[in-house]
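Note that this complex is displayed minus one protein chain, with the remaining chains in position.
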Amino acid sequence: MGTGYLDQLKQEAFEVNLEIVRERLVVLTWGNASSFDRAHGIFAIKPSGVSYSLLKWQDMVLVDLDGKVIESKLKPSSDTFTHLEIYKGFNSVGGIVHTHSPWATIWAQACKSIPVIGTTHSDHFKGDVPCLPYLNKDKVESAYEKETGLQIVEFFKKEQIVPNHMPGCLLSGHASFTWGETSQKAFENAVALEACAHMAYHSFKLSHDINFPIYILSKHFTRKHGENAYYGQK
Amino acid sequence: MGTGYLDQLKQEAFEVNLEIVRERLVVLTWGNASSFDRAHGIFAIKPSGVSYSLLKWQDMVLVDLDGKVIESKLKPSSDTFTHLEIYKGFNSVGGIVHTHSPWATIWAQACKSIPVIGTTHSDHFKGDVPCLPYLNKDKVESAYEKETGLQIVEFFKKEQIVPNHMPGCLLSGHASFTWGETSQKAFENAVALEACAHMAYHSFKLSHDINFPIYILSKHFTRKHGENAYYGQK
Amino acid sequence: MGTGYLDQLKQEAFEVNLEIVRERLVVLTWGNASSFDRAHGIFAIKPSGVSYSLLKWQDMVLVDLDGKVIESKLKPSSDTFTHLEIYKGFNSVGGIVHTHSPWATIWAQACKSIPVIGTTHSDHFKGDVPCLPYLNKDKVESAYEKETGLQIVEFFKKEQIVPNHMPGCLLSGHASFTWGETSQKAFENAVALEACAHMAYHSFKLSHDINFPIYILSKHFTRKHGENAYYGQK
Partner (left out) sequence: MGTGYLDQLKQEAFEVNLEIVRERLVVLTWGNASSFDRAHGIFAIKPSGVSYSLLKWQDMVLVDLDGKVIESKLKPSSDTFTHLEIYKGFNSVGGIVHTHSPWATIWAQACKSIPVIGTTHSDHFKGDVPCLPYLNKDKVESAYEKETGLQIVEFFKKEQIVPNHMPGCLLSGHASFTWGETSQKAFENAVALEACAHMAYHSFKLSHDINFPIYILSKHFTRKHGENAYYGQK
């Protein structure tokens, strides 16, 4: 494993950390992204509380799956252990994005899942985006960030949801996490989540009675995902 | 038919594809625009799933009215057959824009037409912008994009709506298509649709009882369209 | 009267026409601003339907109070006669801005005046911003734009509203006009109107029972206007 490879991992994570700001998913320091090298069990993540305007790619912090920081004087994001548990629990995930983007957070604060009612949503999430319940007091006060990651992984296992088909979730009273095969895909899912949260909110204010057909959901998801996908250049 | 002409067609389509992003009608790759050369039966359209930040005008894909791709290694937009059917069905159309712009999509997801209640709307659309019903399962699973185009053309014929007077529509659970004599006009109609969708949504939350007079609708539409138009420089 | 003076008038009007676009009060060509030289009875106004991205200050059209265009090949804004009637009817006005800015238009489409409920509003408008009723059919079909201007002037006279104290109004089903001693002031009032329209809409969704004290309204308006004003550098 050469340094060159780790630098590339840092650069990849850095780019996505900038993209979530550019796309207005993040203001101040309310968000972080990481890129995972599953082969070596190392991910690069934003340092904690560092202003986006000062951030350099070299500042990204490398962390292994035991939570050990590799050659950095900066502390990693306070949400590092949430990322870590998702990487451990979901085999296909190569990148994670956490933001307090307003519309996803609006649903999370209302403790409500985002119902699928359109093709924009179906292109990215195969069904309602679930909102997980408040963590209990013991978990919040003991190992809050690690418990948040475990909650996500356990919820998906219990509900038998495939993380690839539902690359994100809401956390009650908090905000959202999205993921993907790469951190770039995780970013795109964060953009999609925000747009769908915004649109679903308002569509339901226009009509309480929306019956989006499951066959359109399936059509759109499979148009973009899986072996019969025909969207894009391959 | 010289190459020069086709290059110009590509450049025209390219420009409009950029404009829909600049105007925030499109995020990620959720949209596409095409320009049609009716004399030669060829249109230029965005390649499928290519990031807007990487797009060059040379990447635009030329397609004829049989759906055949002309000298390109890139696949055209997955919505190509919808564009094609609209060009075939509506004689006056020279450009088409498809976006998932948020407010038009909010109405589409609620399966509701956008009522005309103001002059902004009247300047572009001569009446309520119709929302077409969900396509049925057979059509979605057989030739989804082609059926979408056919649905639009057949709806306008059945309802006896002149495509020039109503240069756009919503598709339930999906988003919007707009069109015009040129792709630039189609773009302007997409901007107008989004603004009117946003404003109508909120005006109706202020008052359920809006009776916009038909004579103001007519005045504004004819001020801009038809032989007695006096808006603009000719 | 030298050409130099008229060029300055054009430049002034041009600048404000750009500002309303920069501030997102205008998209496409939905708006226009004019600057008035009362001493010479001439105003400079945007040409009709010209794209803002192509506009040069030299394109501004000079019009006198009979509606006669002075040395220009371009047609003035289709709303020219509305501006003209306001300049004729309101002695203190030196600049006018017309936009379809979304939130002001939302109230106008709902045919509702914007109630004063805060100091932002009070700093600019001494009371509710009135929404005038739909023009009748005869007036719309005969001399629509001139009748619109007359309606505004007559409404203010009938209701004994001082144009300086209420530098703007809404037109049912249409949008807003604002004015001021200069076109720059008219622009600032357009910005204020849009912000207040946005905030009032949402404040009333939070509470139906808002009783903003008249003494705060007076305090804020007189802090900025009239002989006892102490806001600003003099």
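Note that the chains are named A, B and C in the order they appear, and that numbering of residues resets to 1 at the start of each chain.
Throughout what follows, contacts are C-beta pairs under 8 Å (C-beta built on N, C-alpha and C of every residue); 3 or more make two chains touch, one makes a residue touch a chain.
In this text, all values refer to a predicted model and were calculated from it rather than measured experimentally.
A.B. asks: The complex has one chain that is not drawn here; which of the drawn chains does it touch?
C.D. replies: A, C
A.B. asks: May I ask which residue of C:20, C:63, C:117 or C:152 touches the chain that does not appear here?
C.D. replies: Result: among the candidates, C:117 touches the missing chain.
A.B. asks: Among A:27, A:70, A:162 or A:214, choose the residue that contacts the chain missing from this document, as touch is defined above.
C.D. replies: With A:27, A:70, A:162 or A:214 as choices, the missing chain is touched by A:27.
A.B. asks: Counting contacts across the full complex, list the positions on chain A that touch the omitted chain.
C.D. replies: Residues of chain A in touch with the missing chain: 27-28, 30, 47-50, 74-75, 78, 100, 102-103, 105-112, 134-135, 137, 140-141, 144, 173-175, 201, 205.
A.B. asks: Contacts of chain C with the missing chain: which residues?
C.D. replies: Looking at chain C, the ones touching the missing chain are residues 23, 117-120, 123, 188, 191-192, 195, 198-200, 202-207, 210, 212-213, 215-216, 219, 223, 230-234.
Convention: only the chains that are shown with their structure count from here on.
A.B. asks: What's the chain with its C-alpha centre farthest out from chain A?
C.D. replies: In terms of C-alpha centroids, the chain at the greatest distance from chain A is C.
A.B. asks: Just how far, in Å, is the C-alpha centre of chain C from the one of chain B?
C.D. replies: Spacing between the chain centres: roughly 33 Å.
A.B. asks: Need the CA-centroid distance for the pair chain A / chain C, whole Å please.
C.D. replies: The answer is 46 Å.
A.B. asks: Among the residues of chain B, which are close enough to touch at least two other chains?
C.D. replies: In chain B, 205 touch at least two other chains.
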